[in-house]
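All protein chains but one are shown at their positions in the complex.
Entry: subunit A
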Amino acid sequence: MQGKAWKFKDNIDTDLIIPARYLNTSDPAELAKHCMEDADPTWINKMQKGDFIVGGENFGCGSSREHAPIAIKAAGVPAVIAKSFARIFYRNAINIGLPILESPDAVDGISEGDEIEVELAKGNIINKTTGKSYKAQAFPEFMQKLIDAGGLIEYIKRKK
């Protein structure tokens, strides 16, 4: 996966990712239209499918709404890179099959607009603009199985 980086600040909360006023639907395409709206109302029109969200510390803090990772995934973001993720967002992202990569070095080494390549299986984040590469923190084995299955729904379906 390869695309442009969009940088966001620390503590991007779930209200900024998808405000509660839009939770009157669970349709991913509808939710995607308002993705990141209260952080940057123009972002959804500027971004291209395949672009990455690059957050700071505590990305996804706040509510347990799964609509947040669903909106990001449906907007066409292939993965979120951040210094750290809030716990519930972290679980939700894995459960719905939105790849997340934790790497403070990568976040510090990526500027807005940089061309990024991610090799998910290896956890490699390559900044094509600067030529530097970074390694994301590995997942515990159990979580990696969930990720490999494409999320909890697929994991449970396969186990049946």
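Keep in mind that, in the parts below, a residue touches a chain if its C-beta (ideal position, glycine included) is under 8 Å from a C-beta of that chain, and two chains touch if they have at least 3 such contacts; residues count from 1.
One rule holds for everything that comes next: contacts and distances are computed from a predicted model.
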| item | value |
| --- | --- |
| Protein name, per the UniProt record, of whichever chain is missing from view ("Peptide/nickel transport system permease protein", "3-isopropylmalate dehydratase large subunit", "Glutathione ABC transporter ATP-binding protein" or "tRNA 2-thiouridine synthesizing protein E") | "3-isopropylmalate dehydratase large subunit" |
| Which of A:1, A:29, A:138 or A:153 contacts the chain that the document leaves out | A:153 |
| Of A:5, A:86, A:106 or A:125, the residue in touch with the unshown chain | A:86 |
| Identified contact with the non-displayed chain, of A:21, A:46, A:122 or A:135 | A:21 |
| For subunit A, the residues touching the chain missing from this view | 11, 13, 15-16, 19-21, 23-26, 38, 57-58, 61-67, 70, 84, 86-88, 91-92, 95-96, 140, 142, 151-153, 156-157, 160 |
